[in-house]
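Removed: one protein chain of the complex. Kept in place: all other protein chains.
Labels for the chains are A, B, C and D, by order of writing; each one numbers its residues from 1.
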Amino acid sequence: MRKKTIRTAKKPGLPPGSLLHVGQQKLNAVKMTVHSYTPAEALEKQLHPGEELAAFRSTDAINWIRVTGLHDIGLIEQLCTAFGLHPLVQEDILNTEQRPKLEDYGDYLFVVLKALWVENEGDTLTGEQVSLIVGPSYVISFQEGDYDLFESVHSRINSDKGRIRKEGADYLAYALVDTIVDNYFNALEMLGENIEALEEVLVVQPGADALQQIHVLKREMLRFRKALWPLREVIGCLSRGDSSLVKDSTLLYIRDVYDHTIQAIDTLETYRDIVSGMLDIYLSSVSNRMNQIMKVLTIISTVFIPLTFIVGVYGMNFKSMPELDWEWGYPAVWILMIAIFLIELKFFRNRKWL
Amino acid sequence: MRKKTIRTAKKPGLPPGSLLHVGQQKLNAVKMTVHSYTPAEALEKQLHPGEELAAFRSTDAINWIRVTGLHDIGLIEQLCTAFGLHPLVQEDILNTEQRPKLEDYGDYLFVVLKALWVENEGDTLTGEQVSLIVGPSYVISFQEGDYDLFESVHSRINSDKGRIRKEGADYLAYALVDTIVDNYFNALEMLGENIEALEEVLVVQPGADALQQIHVLKREMLRFRKALWPLREVIGCLSRGDSSLVKDSTLLYIRDVYDHTIQAIDTLETYRDIVSGMLDIYLSSVSNRMNQIMKVLTIISTVFIPLTFIVGVYGMNFKSMPELDWEWGYPAVWILMIAIFLIELKFFRNRKWL
Amino acid sequence: MRKKTIRTAKKPGLPPGSLLHVGQQKLNAVKMTVHSYTPAEALEKQLHPGEELAAFRSTDAINWIRVTGLHDIGLIEQLCTAFGLHPLVQEDILNTEQRPKLEDYGDYLFVVLKALWVENEGDTLTGEQVSLIVGPSYVISFQEGDYDLFESVHSRINSDKGRIRKEGADYLAYALVDTIVDNYFNALEMLGENIEALEEVLVVQPGADALQQIHVLKREMLRFRKALWPLREVIGCLSRGDSSLVKDSTLLYIRDVYDHTIQAIDTLETYRDIVSGMLDIYLSSVSNRMNQIMKVLTIISTVFIPLTFIVGVYGMNFKSMPELDWEWGYPAVWILMIAIFLIELKFFRNRKWL
Amino acid sequence: MRKKTIRTAKKPGLPPGSLLHVGQQKLNAVKMTVHSYTPAEALEKQLHPGEELAAFRSTDAINWIRVTGLHDIGLIEQLCTAFGLHPLVQEDILNTEQRPKLEDYGDYLFVVLKALWVENEGDTLTGEQVSLIVGPSYVISFQEGDYDLFESVHSRINSDKGRIRKEGADYLAYALVDTIVDNYFNALEMLGENIEALEEVLVVQPGADALQQIHVLKREMLRFRKALWPLREVIGCLSRGDSSLVKDSTLLYIRDVYDHTIQAIDTLETYRDIVSGMLDIYLSSVSNRMNQIMKVLTIISTVFIPLTFIVGVYGMNFKSMPELDWEWGYPAVWILMIAIFLIELKFFRNRKWL
Partner (left out) sequence: MRKKTIRTAKKPGLPPGSLLHVGQQKLNAVKMTVHSYTPAEALEKQLHPGEELAAFRSTDAINWIRVTGLHDIGLIEQLCTAFGLHPLVQEDILNTEQRPKLEDYGDYLFVVLKALWVENEGDTLTGEQVSLIVGPSYVISFQEGDYDLFESVHSRINSDKGRIRKEGADYLAYALVDTIVDNYFNALEMLGENIEALEEVLVVQPGADALQQIHVLKREMLRFRKALWPLREVIGCLSRGDSSLVKDSTLLYIRDVYDHTIQAIDTLETYRDIVSGMLDIYLSSVSNRMNQIMKVLTIISTVFIPLTFIVGVYGMNFKSMPELDWEWGYPAVWILMIAIFLIELKFFRNRKWL
């Protein structure tokens, strides 16, 4: 059984804005990479501690700062301070047990998302929290591990594919969210395949571990729900276009992601209904099996108990038992017993037990 | 068991508007037909690749372009570009795993619907996605297969039956949606007949496959729900008359379709309740059967086990067993056993087991 | 088992407004009666095909035209045309599988209702669709059968009882709706009595047909729900007083019917909860019964199987079995067996099985 | 089992405002008492039929007219007419199967409530409908029986305790409603004690009547729900302060009652959840018990059936059975049987059946 200690609590009563990493350290060192691009060119650069960061805050180019690893609180704080992020935002970035949400701080948006993916074919569901800071000309993304979730966005920037180099930071943010939502469909597809496989098993030979698998599926769907339902609100909120940071031309794309999210939720809810139905099938197949067992027992007992009684009768040692002395007594008993056997057979046939 | 791999995922991170056919190739070649009609006359013409398409965008006649087959991406793109459709719309047309939706792009409406029908009498439910583009004087419909869903609309245009030739593109769109909704009722009727047949079976002789059939019915109802509930929103949205593309005179008809949709949902929900109740009946009939089996076993055992004990007693080989030497010992034992048998019979009668 | 084929579908793709009777022909001939009344006098007249109908559209008197039977499409069409009803309204009147609804066409209201009643004492639930057209000075009511649902309204008009002769067409419509809602309470009372009777049965002697009856009750409640819930919307909508056809003085009465509808829904939902609880009682009584059977089997087996073993031991034919030669061997075995029997009895007592 | 015939129906089609007492006659005679009070003094007077009632409608003093008993329709009508109450209000007062509601008739409010109380310690839940008419300077309360629900309000008026004598009719109405809500908490406490007692029983020795008690508890909670949920609306509506009959200074008190209502609903819903859980415990304890019974049966059978087979073998009468002639044959069989017995014991130990 999968074991995961859910650690969601910090020491109560800490002053707000106290920086504390709630989560796992997945990497040795925190890595910061900046992608600067204009329609004309795209640069990629590794950032080192102590480097001047505020310069990236407002340049002509669009800057995408990718942070992987959250355990080096000093570094994160330095970055956040350079971009003038509110202490509460800093606290939330470091807490990976957040719920997907969107906060509008006027000159930047703070978005928390849950990415879910299937690392290798047939693998189980993996996931982590992704936080985004979206400013007028920069996007900062925070991840705990180094799974290259945004590889395709990265390569689209470098190879100038699509409109990404021509658009602003809001379009970049859209591209990142879109990638996360596209990954949900991959993960849902794997889930769907697991459900189908389990359904096959339930029909053929339902065992005790089928229930365990139903339980695991249910847990994974719970995880999905926790990622998807609040995401819908987040993107729905974005698509309403209240923030001046999101250009009107980008809204259309955001509405497209919104549709995809709804569709993912739809698929998930359908899976939930199917899995609920599977439990009914499982339980009913268990009780059908019980019926089978009971039938066998009953048939055997009902056939042999009366016969055993009869042979018992003629095993008694009474002095005067006339039947015992008859010449045809023994064959007669056999004929009697075969007759009883046939009557019982007919009884079972009538009840459709045979 | 029906097996259908649900493929809903595309490669994550593709730029938006990337054209990719998500679905099945059902036909050899994509076919495009245009129906042009005015109150006075109606023409029908096959379109070929490379033909000038933009001409159909604004003519005095109403043009209905029917596209069957979606796998020829180049052709679809050419058509869409000629009518100035947004790249995201093009992407959605090619993805047949959409959720029913309505999008207003100002100079055209984009509608996605799920058609469901019963091809032959007694056949299972078939379905596919239908996308509509509704412009000021044209309607484009996209289907994956060549089932002639809109045959009646087609013939009404040709034979000038009803008001269709006198009305605009919005009325044509209404007629198409109305046909799809009418088909739902046919499919629901088949569903209702299956439910009734299954109910009959459950009362007479519920077997293990009854559960399987309940499960199949549930799945088909899930499919219906996914088609119907969002459709209600789509038509509800249309009927509010926000779009200038829909004339006021058409609104009344759209509200009529809306009523039909609600009625279809109502029927579906009633079926759901009935099918849920059937599961209860099934499970309870299984446990009643178990009770029957147990009763038979218990009666047989309870009758014969004590008797077998008695005959066992007189099968013992003790030197001095006075009963064995009695003259009437053997008949006395028979009388004792018959008495026990009668007492037990009375006991079962009292408990209403017999 | 009750068998009713639900036929809700028409041929898909018919032009809107195509007149087609969906339902049953319950009468030989369609009958049209007109009740004309002023505060001073009340007249009743049979209408015949071909008669001038438009005259009744606006007179000083209030005209109530009652149509019983829907299968004579020509006649219905003639009437509807005379009163200028929209083709879609005509289509809906002829389709008796409508959902209760209210449509405001400006100069008349179109109301669809489901009447439910108990024809004779102890009879099952009967019902049919009632459509009303409410104009400034006329009301047209359509029914499929000739059950005299509105007898009391009729007699109130004739005998000038209450305010009905002093009020307008809106008050007449109210009186008709009120009669239908009052009938619901009668039907609900019968339902309540059935539920109580079934409850009694469940406590005394629950059999397999109890479940069947629960199922029938559930179905009838479903039918009620389909009539009541949309009715609530309809009357709620009327009571808001948006239509100029409904006078303010009538609104108070309509709100009273609204309250009654809510109360009927309340009662219905309470019944639903009670019936759900009955299923639990039934299932648990079935498994209690199983427990009883198992107990009897176990007690009998547990008592006699060991004793049978003992008598078996002394039925063996070994040359040297010292016990067999003892003088008190046989009585000793009996004492042993009685001791075992008493110990087992105590065991059952401790477990409260006896 | 408690038997109560729910009679909610009147003859359909009666004209609105027809006075008809729907309920039980609990008293011999209808009693009318008037409490007139000013900040300075409080008077109490019995009213007799034919007395001049309209005088109480507007005096300087606050008049509280208490009516107990509803079966004397003439008397009630006389009172209602004296205070100018609408015929529909009169009809509703006489119908004790109303749903809690609030109606604002401009110069008076009409409030229907359901009082619930526990008459004696440990008694079952009793209840009746209370209707209130709240005018500018008078309150009329209607009850069917003579349980002195409002004793404390009465004594507060007489002894000038609290603010009641200084305030108007709206405060008096508040005090009456508050008393009813306080009684709910008493009744809920009794319910809570019953639930706890039943829970104790379920853990120690769950019998068939436990289910019956769960069912009774569920029914009482249903009754509570029907009283409480609409009450919440009623008081919520009052607390919004739309009526000019309710002074702003009283609103604060009404909001307090509103909070109490919410709290009562909360407690009720918690009880519902607990009682639902109890059903699970009950059912599972029943199946655990079944398991116990099966285990005993299986152990006894599994131990003795093979042994009985062995002794059967040596009870056979074959001529040549060498074992029977061995000197140690008999003890050897005993050793064999004891060995089998010990092996089976170990088997049961391993399966934790012993």
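Quick note on the criterion: contacts are C-beta pairs under 8 Å (C-beta built on N, C-alpha and C of every residue); 3 or more make two chains touch, one makes a residue touch a chain.
Computed from a predicted structure; not experimentally measured.
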*If you put the missing chain back into the full complex, which of the shown chains would it touch?*
A, D
*asked:* Tell me which of A:N158, A:S287 or A:S320 is the one touching the absent chain.
replied: A:S287
*Looking at A:H21, A:K45, A:R99 or A:R163, which makes contact with the chain not pictured?*
A:R99
*In terms of residues, what is the contact footprint of the unshown chain on chain A?*
1, 3, 5-18, 86, 88, 97-99, 101, 205, 208, 211-212, 215, 218-219, 222, 226, 279, 282-283, 286-287, 289-290, 292-294, 296-297, 300-301, 304-305, 307-308, 311-312, 314-317, 321, 323-327, 329-330, 333
*Residue-wise, where is chain D in contact with the chain that is not depicted?*
150-153, 156, 161-164, 175, 178-179, 182-183, 185-186, 188-189, 192-193, 196, 199-200, 203, 252-253, 255-256, 259, 262-263, 266-267, 270, 273-274, 277, 280-281, 284-285, 287-288, 290-291, 294-295, 297-298, 301-302, 305-306, 308-309, 312-313, 315-321, 351-353
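As a working rule, only the chains that are shown with their structure count from here on.
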*Hide chain C: connected chain groups?*
A, B | D
*Would you mind working out whether chain B and chain C touch using mostly the same residue numbers, over half shared, or mostly different ones?*
different
*Report back the single chain whose CA centre is most distant from the CA centre of chain B.*
D
*Could you give the separation in Å between the centres of chain B and chain D, each centre being the mean of its C-alpha atoms?*
43
*What whole-number Å value describes the gap between the mean CA coordinates of chain B and chain C?*
26
*What are the residue numbers in chain D that touch two or more other chains?*
315
_How are the chains arranged in terms of who touches whom: line, ring, star, complete or other?_
line
_Contact pairs between chains, per stated definition_ = A-B, B-C, C-D
